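Okay, handing you the structure first.
With one protein chain removed, the remaining protein chains of the complex are shown where they sit.
Just so it is clear, A, B and C label the chains in written order, and each chain counts residues from 1 on its own.
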Amino acid sequence: MNTLLPILAVFLLGNLLVALLRVARGPTPADRLLAALLFGTTGVAILLLLAFATASAALLDAALVFALLAAISGAAFAQRAWREEQAEAAHDDD
Amino acid sequence: MTTTEIASFILLLTGAVFFFAGTVGLLRFPDVYTRLHALAKADNLGLGFIMLGLLLQAPSPATALKLVLIWLLALAASATVGFLIARRARQNGIVPWQSGDRR
Amino acid sequence: MTPALAFDLLLIAALLWSAARALITADVFRAVVLFIVFGLLMALAWARLGAPDIALAEAAIGAGLTGALLLDAVGHLRAKWRGPER
Partner (left out) sequence: MKLSVAAVRAFLWRSALLAALWWALTDGRADSWGVGSVSILAAVSLSLRLLPPVPTTVSRIGLLRFAVFFFVQSLRGGIQVAWLALRPRFSLRPAIHEIPLRLPEGIGRVLLANTLSLLPGTLSVGLEGRRLCLHVLDAAAPTEVEVRRAETRVAHMLGLKLEET
């Protein structure tokens, strides 16, 4: 079996975790929700690598769901959860 | 090692390099907008290369098509989410970092 | 150390970290984000344990739907808390 795939998976997981630590520090809520983007790309890549390393095709479906749901939680955040300062920011928007 | 395996190897490594660059950009860049640049571009390209590398090892054409679909979905998702986050950050009054500011 | 073992150890550490942070954080919004992160990491863990179907369900329900609902709830709560003063 290809030994490169598990090594790459570990490397990407390390990347993901370092980035997550950075993202968890903030400082703004927007920085925190970059985690959604991170899982949407790095998480998907890790799942793809795992799917090929263990030859389990079902993990590809999990990767598909990952990409979709990272997008949904990102959109939910931007549209619904974080609009507190909108009122006073509206006038200096343009 | 066949030529296909070598090509797959190189593509996968290139993908890993772009992911690494994306992470470094995320750590070094000063504000949320520049970090979005790093994530939206470098990570998507990294995923694209990983996808291409795995495409060469795909057991069936259907799996290959599914890989491409996953990549396109991830592209559309991160472009959209990136835009939504950037727009909301701007509406909520987060000022972009300027080259004179402290990091 | 084999790559598989390294992967599992990293994943375990990250799971414990995100779970602990989600529990002890005072800020609700931060806790929700950490909960989503925990759910997605848990999905990776199920994938490693050879249960792709549960990984799928965890990502869809645990992280996606619950996460979106919780984020929506945070938005409503904040609007309520801050609404009357402005």
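List of remarks:
One rule holds for everything that comes next: a residue touches a chain if its C-beta (ideal position, glycine included) is under 8 Å from a C-beta of that chain, and two chains touch if they have at least 3 such contacts.
Owing to the predicted nature of the structure, the values given are computational and were not obtained by experimental measurement.
Where subunit B meets the missing chain, the touching residues are 17-18, 21-22, 24-25, 28-31, 33-34, 36-38, 40-42, 44-46, 48, 60-63, 65-66, 69, 75-76, 79-80, 82-83, 86-87, 89-91, 96-99, 103.
As a convention for this text, only the chains that are shown with their structure count from here on.
In this assembly, the C-alpha centroid of subunit B lies 21 Å from the C-alpha centroid of subunit C. Counting partners per residue, subunit A has 33, 36, 68, 70, 77, 82-84 as the residues that reach two or more other chains. Multi-chain contact residues of subunit C, defined as those touching 2 or more other chains: none present. Listed in rising order, the residues of subunit A touching subunit C in the complex are 3, 6-7, 9-10, 13-14, 17, 20, 24, 29, 32-33, 35-36, 39, 43, 46-47, 50, 54, 56, 58-59, 61-62, 65-66, 68-70, 72-73, 76-77, 80-84, 87. Note for the complex: subunit A touches subunit B at residues 2, 4-5, 8, 11-12, 15, 18-19, 22-23, 28, 30-31, 33-34, 36-38, 40-42, 44-45, 48-49, 52, 55, 57, 60, 63-64, 67-68, 70-71, 74-75, 77-79, 82-86, 88-90, 92-93. Only residues 2-4, 6-7, 10-11, 13-14, 18, 21, 29-30, 32-34, 36-37, 40, 43-44, 47-48, 50, 52-53, 55-56, 59-60, 63-64, 67-68, 71-72, 74-75, 78-79, 82, 86 of subunit C touch subunit A when the two sit together in their complex.
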